[in-house]
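Input: one structure, supplied below.
Removed from the display is one protein chain of the complex; every other protein chain stays in position.
Chains: A and B, in written order; residue numbering restarts at 1 for each.
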Amino acid sequence: MPNYVTSVGMEVHAELSTKSKMFCRCQVAFGGEPNTRTCPVCLALPGSLPVPNREAIEMVIKTALALNCKIGGTKEESIFHRKNYFYPDIPKGFQTTQYGEENPFGYHGYLEIPTPDGGTKRIGIRRIHLEEDTGKLMHLPSGGSGIDYNRAGTPLMEIVTDFPPDIHNGEEAKEYLSQLRQILMYLGVCDGKMEEGSLRCEPNISIAPEGSKELGVKSELKNLNSFRSVQMGIAFESRRQEAALENGETLLQETRGWNEQKESSFAMRIKEAENDYRYFPCPDLVPMSFTPEYIEELRANLPELPLAKFQRYTQEYGLSAYDANLLISEREWAYWFEEAIEKGGEPKAICNWMNSDFAKMLNEEGITSRQSKITPDHLVELVKLIEDGTISGKIAKTIFAKAYETGDMPKKLVEASGATQISDTGAIKAQVQAVLDANPDVVAKYKGGNMGVKGFLVGQIMKATQGRANPGIVQQLLDELLSS
Amino acid sequence: MAISLDEVRHVAKLARLDLDEPEIMSLQTELNALIGHFSDIQAVDFGGVDPKLHASNLTNVWAEDVPRSSFKRELALKNAPMSKAGLFLVPMIIED
Partner (left out) sequence: MSITSLTAVEIAAKLRSKEVSAVEVTTAFLDRIDSEDAKYGAFLAYDREKAIAEAEAAQGRIDSGDSLPMTGVPVAVKDNISTEGIETTCASKILKGYIPPYDATVVEKLKAQGAIILGKTNLDEFAMGSSTETSAYKLAHNPWDLTRTPGGSSGGSAAAVAADLAPVSLGSDTGGSIRLPASFTGTVGYKPTYGRCSRFGLVAFASSLDQIGPITKTVEDAALLAEATTGHDERDATSNPAPAVSSRELKSGTLKGLKLAFPREMYGEGTDPEVQKAIQASLDALRREGATVDEISIPSIPLGVTTYYIIAPAEASSNLARFDGVRYGPRSQGQGHIDVVAKTRAEGFGHEVKARIMIGTYALSAGYYDAFYLRAQQVRAMMTQQFLDAFKDYDFIVSPTAPVVAFKLGDLSQDPMAMKTLDYCTIPANMGGLPGISIPCGFAHGLPVGLQLMGAPMEDERMLQAAYCAEQLFAVSPKRPNL
C-alpha cells in the first residue's frame, strides 16, 4: 500500500467591505428586509448598464500587493468578462467576472504560513480577481424558491492558490485561511466573518502516491462554514479518496457538499459537462490599467501587516511570540496597543494588562476595546502609577476594574480611594514592629526554623495597612527585624 | 462545418430555449446557411491586428464608492409575475 500525499488547491471568495455594490451604487449590508437594496442595474432590468466601483478595484490591488503579486494581468491591462449561465440568483443570465490567465488584477504572489517546527512556508498564489456576487435563493417550505437580490452585485474578490499545490493537509489549509483572513482584515478589505458568508472557502482535494509527478483526480468541497470544517473536510476527503483507491474504485472529478452534522462529504450532482460558460469580454465595461506611480502609492500606503507587526513586537519590544500573536490577532487590538505605546506606555506592561485583565473583561461583556470605557490613556496612566511606586500591582488590579466600570482615570480613582502605596520606611517599620509584638508565638516559630509562617506575618502587615504597604519594603524590614 | 441536429439541441439547451422539432430543423437550415458564410473570414489575412474587443478607446472608467438610494421594494417587485413576502417567486428547481 503506497503512501499517499494530499494536495489542496484553495479557492477563497471574500466579500469586499465597500459601501456600495460592484456595478451599481445600491448599499452593501448584511441582512435586512429582502429586495430593499436593488435598482435597475442589480435587478437586471432591460436597458441597465454596469459601472465599476473604484474602491472595490483598489481593494483588490491592495490585496494583491499585500500578497506579493504582480499587478495588472500579463497584458498590463485587466478586463471584465461575462460568464454566461442560467440560474435564478443571477439576474442578468451572466456573472461579470475576470477570466483567463492573462487578465486578473493580481497574479503569481505568495503568502507565508508558520509551520509546526517554528519556521515558515510559502503558499503560492496564482491569481486574484474581481467579480460580483449572486442574489440569495431560499427554498420555501410550500415548494418553489424565493429570491432576494439584496446581495446580487456585491463585490467579490476571488483568490486562488498556485498549481501544483503547496498545501498538503488540513492544518496547512487552516493556517493559510487564518493568515489570509487576518491580512484581509488588516487591509480593511473584508470583515472576515465566515459565519455571515463574507469569507468562503472551496478547497480542491486530490491524493497521489508519494513521489508521483502527477496529481490525482480532484474533488471540490463546498459548504464549509468555518476553519474547523475546512480542516476536517480536507482530512475526510483524503481518507475517503484513499479508501476508494484501496478498494479499486476509480475516482471521479466532482463537487461534493460538506455535512457539518455528520462530519462527512456527500456527492452533489455532476453538472460539469453541461456548463459551457461561453466567456467573452464584457462590451459594457472598458479595460483597466494602472501606472507604476499609482501602484507604488498604493503600496506605500498599505497598513503594516500582521507578520511585520509580529516581527516588530518580538524584536523591538521583546514580547514573546505568544503575546505578540495575541496582540495582532485582531487589527483593532494591535492598533490599541500601538496607540498606548505612542502615548508612552511601556510595551511589556501594556501588553500584559491587555492580554490578561482587559481581554478578560471585554470577553465577559462581549464588547470590543473601542466600545469599552478604557482608553489607551487610562492604561498608560495606570502603568505609570505602578512604575513610580504610587500603587502596588495588586491595588492596580482593583483600580483597573473600577476604571473599566466608570471610565474614570486611574490617578483620580487612586486619590479618591486613598489607596496610594505606602513607601515610607519609618511608617512601615512601625507597623512591622507592631505585628511582631502582637504575635510572639509566630515569631518564635519562625526563629525555630519554620520559614513558612513568614507569609502569615506579611499578611498581617498588609491587613494592617489596608494592603497599601509597599511589598518590597515590607519584606526588607521584616527580614531586618526578624533577624535582630 | 455544418451543425448537426444534436448540436442544435445542445445550443438550445445552453440558451434555455424549449424548441420543438420543426423549429430545431428549420433553425438547423438557417444556422448552416450562416455558418457557411463564416468560412469567408477564416482565410483572411489580418496583418497581425489585435481583435477589437472594445468599441471605444476608453480605459479606467469607474464610479466612487458612494451609496445611492435603492428602489422601494414595491417598485422592485412591481413587474414580477409572481412574488410573495417580498421575494421573487420561482418554481422548484429540478435539474435534469
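FYI, a residue touches a chain if its C-beta (ideal position, glycine included) is under 8 Å from a C-beta of that chain, and two chains touch if they have at least 3 such contacts.
What you see is a predicted model, and the numbers here were worked out from it, not measured in a lab.
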{"item": "Options A:27, A:48 or A:476, residue touching the unrepresented chain", "value": "A:48"}
{"item": "Residues belonging to chain A that touch the chain removed from view", "value": "40, 43-52, 82, 84, 86, 88, 91-94, 144-145, 147, 276, 278-280, 283-286"}
{"item": "For chain B, the residues touching the chain missing from this view", "value": "3, 7-8, 11-12, 14-19, 23, 27, 30-31, 33-35, 37-38, 40-42, 44, 46-47, 49-56, 58, 61-63, 71, 75-76, 78-82, 88, 90-96"}
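By our rule, only the chains that are shown with their structure count from here on.
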{"item": "Centre distance in Å when chain A and chain B are each reduced to the mean of their C-alpha atoms", "value": "41"}
{"item": "Residues on chain A engaged by chain B in the complex (per definition of touch)", "value": "18-20, 25-28, 33-39, 43, 51-57, 77, 79, 86, 88, 138, 140, 143-149, 269, 271, 274, 276, 278, 281, 283, 285-289"}
{"item": "Chain B residues within the chain A interface of the complex", "value": "13-14, 16, 53-56, 58-68, 70-73, 76-77, 84-93, 95"}
